[in-house]
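Pasting a structure below so you can have a look.
== chain A ==
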Amino acid sequence: MKLSPYQAEVLFAKMSECEYIEPEVLEKMENIVVFMCNECGQGSANTAGVARMAYNPAIRIVRVQCTGQVGPTQIMDALSNGADGVACVGCCLGACHFFNGNILSMHRIKLMKKLFKELGYSDQFVNQYTSRAAEGETAVGDFKDIVERLATAIREEGTLKDGC
Partner candidate 1 sequence: MTVKEEKVKDTNEVQGGAEEIKEDEPRIGVFVCHCGHNIAGTVDVAEVAEYAKDLPNVVKAEHYMFMCSKPGVQMVKDSIKELGVNRTVVASCSKNQHGRTFANAIQEMGLNKHRHQQVNVREFDSWVHQKEKDKATQKAKRLVEAGVNRARKLEDVETRRVSTTKAALVIGAGIAGLRAAHDLAELGIPVYLIERESTIGGHMTQLNKTFPTLECPQCSISPLTNGVANHPLIELYTNAQVKEVEGSMGNFEVEVEIKPRYVKDNCTSCGECAAHCPVEVPSEWDKGMSIRHAIYKAYPQAIPATYVRDKKNCIECNTCINICPVQAIDFSMQPETKRFKVGSIVVAAGYDEYDPSEIEPYHYKQEGYENVITQLQIERMLAPGSLTNSQVLRPSDAKIPKNVVMIQCVGSRNDQVGNQYCTGVCCKFAIKNARIIKEMYPDTNVTICYIDVRTPGLNFEELYKSAQEVGVRFIRGRPSEILRDPIFGELRVIVEDTLSQTPLKLKADLVVLSSAMVPPEGIGPLGSKLHVLRSKEGFLKEFHIKMNPTLSSKGGIFLAGAIQGPKDISESVSHAGNAAALASAPLVKGYIEKEMLVPSVDLDLCVRCGLCKTVCASAAIEINNDGIPIINEIACKSCGMCMPACPTGAIQLLNFSDQQLLDEIIAVSGGGAICENE
Partner candidate 2 sequence: MGKEKTFAFFLGCIMPNRYPAIEKATKFVMEKLGYEILDMERATCCPAPGVFRSFNKFDWMVAAARNLCIAEKMDADILTVCNGCFGTLQEVNKHLKENEEHREKVNEKLKLIGNYEFKGTINVRHVAEVLGYEVGPWGIEDHIIRKLNAKAAVHYGCHFLKPTRIREIESSEGPTIIEEFVEVLGIESVRFKEQLTCCGAGGGVKAYSGDASMTIFAEKMKNIDEVKPDFILDICPFCHLQFETGQDYLNKNKSCNYDYPVIHLSQLVAYCMGMDQEFVGLQYQLMGKDYIFGGEEIKKEEAV
């Protein structure tokens, strides 16, 4: 499916406003685990796929029922098994299929960030986002943000693999 001229324009504009990331930092990002919920999360990734929107191949998607299901266990499992960064993408606020899973997830990730800061690591290794199933650019935008934040973290601290 070809992109319409409008879609291409939007995509190009989005990609060109991407923050510049040095190649050596990009290289270090090999695996980013993104937990996407069954409804809007993987729905938006699907739509992005259908529209052929490109993003960093380090992004690996794990499908969960609801981002409310993702707990510290899953996040730490990912990070201790080779993931460079972790993110959760759920439905936008008010649209959670199970009503408040995305809000629970938000609170959890906030706590995890605080924990990371206390442990001395950058708090940009784990993030939470929302997306909308019909809008692929929300997923791609989220992925871009994940990469940018991970780049900040890597610049500050180095990857978890190095620093662990």
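Candidates were picked such that all candidates are chains of the complex that A comes from, given by their letters.
Here, a residue touches a chain if its C-beta (ideal position, glycine included) is under 8 Å from a C-beta of that chain, and two chains touch if they have at least 3 such contacts; residues count from 1.
Quick caveat, the model's predicted, so the values are computed rather than measured.
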Which one of these touches chain A in the complex: 1 or 2? 1
For chain A, which residues are in contact with candidate 1 within the complex? 30-31, 33, 42-43, 45-46, 48-50, 52-55, 57-58, 60-66, 68-74, 76-83, 97-101, 104, 108, 161, 164
